[in-house]
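Note that one protein chain is taken out, while the other chains of the complex remain in position.
Chain lettering (A, B and C) follows the sequence in which the chains are written, and residue indices restart at 1 in each chain.
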């Protein structure tokens, strides 16, 4: 997308479509998880779709992203292959990792999903390394590290910010602040201060964007990406959003008492997908027919992809020891 | 020292004496190093005496400090035993570590020198842990972590700042910014921004003090320590100062070309010891007779301590395997 | 007659911490999740309500930092218990553990003590994969100054944890996730179980087998099946990998002439290597057959259950190794193998216990 101008109606519908698609895919994973065939942890990003979609819409295919345990949305938003993702979660040979990684290791080299790593903040330096590679090759690629509020507590994040800033690297640190690390709220883990102060500490600009507003996210990321591409160095973006379902797994878990039902409902009322649908129809950019058609097409795609993943063969146990070394 | 009032003449002379003593001890180490009997690395703090002395003068004996590879000054300023320090550097059984640590591991449990650790920033969390112990025991002790500008690049420093701030711990992070990590200048390692921004990132106040002015350091530290003791949590103090001699070893090394002779001379002209002597004599707080007497007494103490350390027996090789477990 | 008091190892660990917190005000817990509603797989459940957030401390996601903070507090006489929900998270804290914790006592010539416990939970379950499924027991055994404790059941889980908390040294307490599910009799009193090394858990004269952590359970099954074939296993539960005490094992090998070591880590450079080397060096003349090891093959933990099945050795593989070692005829080894494999098939291979509902 051209950073200079407003998105066209088609582009707006594409943003909506991308969010809806992630939502429906993850809801389908949740629905089918109880079948006990997806035998690996799943960290759903339902409620956080605007962040993934808005940020990735500012990127080119050759740009690289990195993600964490909660990587489905980022992987899909950046153009990762759905069938390879589901096959991976089902532990199949056709998975993006050949079944070796499971849902927390999603990557797609063709789409620019460099790596997802389930160790908190461990992929942040990888994104900086990708940016360094772009800089060394004098390419105008940009890397985006997706990280959670919890990742900000890891020393390696600070080391990565310092490095990126010192070497003016083309990288954007995109923080999805969903206010929790597992069941522990932010204020039990960090002192009260704006997260953007972390950017100042490392000599880089910060941008804040409503993480449930895909256009706000897109705008901020476009700005950061344009700077990065122009050689102006890194930016830290903070986007507040909310995870609807449990930290890991298909269910809701407000009954655990770590957050209030009111808080949950308030965020749910700000559903990034539904809100954007309403906005587009207000703007006249999308009709009910459009959105129904989209949902239908996505539904068919999802059914087919699940069908593929479930039918796909498991990897041969005899190959487990292969490809340890290149 | 009472935080509320100005230091008395006697206290001023004590500050001077403490700086002069560190200076003379380190100069003597430098002079004797070529004898090749102190067979361990030495990181001299000549030029940085005001930081160690000013900060430690704000502390009580039961308060705890931690230090790094460059620990002689901190150890001495906090009241560490000189003979045990020299014996340690000479590798003798009477050393504070029984000869096991060498110059980079100085500690003195009685004086409140909890630990010195030669891994950059590795002792920073130890100080936070000491502060946590004070808090848990409802004691009003304070811990001070001495750290260099290089330590600010280590992730563990950020993790420590976050933790201390989150739990309102009685700890002061005292940064001696001498502008170099070994031979690498600050601007090759960090982006341009005030170091104090790191405090804001972690939600704590910052204080800046002229690191070559013992009274400025004392004042800032008193303020931070008073806050900490009162339960107001941690403070980051940044004090700019300069290392005169080579990073490790007894010599000067400006010939290496990593810093200019002019820069060195400008800092040397701001000698914290000489400048404070001049100030005290201006104030009429110290006469030449006073300072000569001090130098004489310190000289005698140093001679005796070197005599002790050199004559002290080596540890018995057969004990090398002892005390691995308590 | 009194009913035996049966707990799972997870419950036993909870009880040990509860009793240690009650008994000694210097004890406190630090962990990501220590005070959350799930309480580290239930092993800290309820403790924050009982002892408050200052003693059951919820942590920021800063493993190196809070490990160092724990070491600092320990040097000041506190008794922190640091908890990681996965072994891998502790990889971020190696410098603090190998540097400060392990060496504080030595480098201070005995003046410092670092009475710290680090609880590590080794992930296994549904598709935990390469970075959530490692045990890395050999890693934590490498460095003098640390102790490494590997409980294989509830009684030791409680007793050794109490002993670890009372110990004046840094102790790594490595809990295999599948051991959490094991139940057995556990005394209510807070009795420490000495961290003094291997324990014989079966007596037999044909072969000496040393097993560690979860693999002790698989090995016990194997030994039971082999007993039916007349093979008598002298089985040791390793319990403590550092400091490593092998006297009883050596005494046993001198009698049986045969040694097998079974651990939960990679075979190459694993715990078994040291035990085999040490025993062979000292018992060579009495050995009737080459020593053997059962361990993981040389590759990362794959997530897919189709691959994990090929990765994890089970009772039948242990039985096969013992059979080969004692020269049991192939047909009888095959029979044992078949019995064990059939038993195991009653539960899917990637779950530890029928109560398990995944993914952890």
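Here, a residue touches a chain if its C-beta (ideal position, glycine included) is under 8 Å from a C-beta of that chain, and two chains touch if they have at least 3 such contacts.
As the structure is a computational prediction, the values presented were derived from the model and not from experiment.
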item: Among shown chains, those touching the left-out chain; value: A, B, C
item: Chain not shown: contacting residue from C:153, C:272 or C:352; value: C:272
item: Identified contact with the non-displayed chain, of C:70, C:83 or C:107; value: C:107
item: Which residue of A:56, A:86, A:115 or A:273 touches the chain not shown here; value: A:115
item: Identified contact with the non-displayed chain, of B:80, B:95, B:112 or B:211; value: B:95
item: On chain B, residues whose C-beta touches the chain left out of the figure; value: 36, 39-42, 91-92, 95, 97-105, 117-122, 150-151, 153-156, 181-184, 188-190, 248-249, 256-258, 314-322, 324
item: Interface residues of chain C (partner: the chain not displayed); value: 64, 88, 91-92, 94-95, 98-99, 102-103, 106-107, 129-131, 136, 138-139, 141-145, 242-244, 266, 268-269, 271-274, 276-278, 280-282, 284-285, 287, 289-293, 298-300
item: Absent-chain interface as seen on chain A, which is shown; value: 64, 66, 95, 97-101, 105, 107, 109, 114-115, 117, 119, 122-130, 132-134, 136, 143, 155-156, 158-160, 162-163, 166, 322-326
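Note that only the chains that are shown with their structure count from here on.
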item: Centre distance in Å when chain B and chain C are each reduced to the mean of their C-alpha atoms; value: 43
item: Centroid spacing, where centroids are CA-atom means, of chain A and chain C in whole angstrom; value: 36
item: Multi-chain contact sites of chain C, meaning residues that touch two or more partners; value: 60, 62, 64-65
item: Two or more partner chains touched - positions in chain B; value: 155-156, 158-159, 162, 166
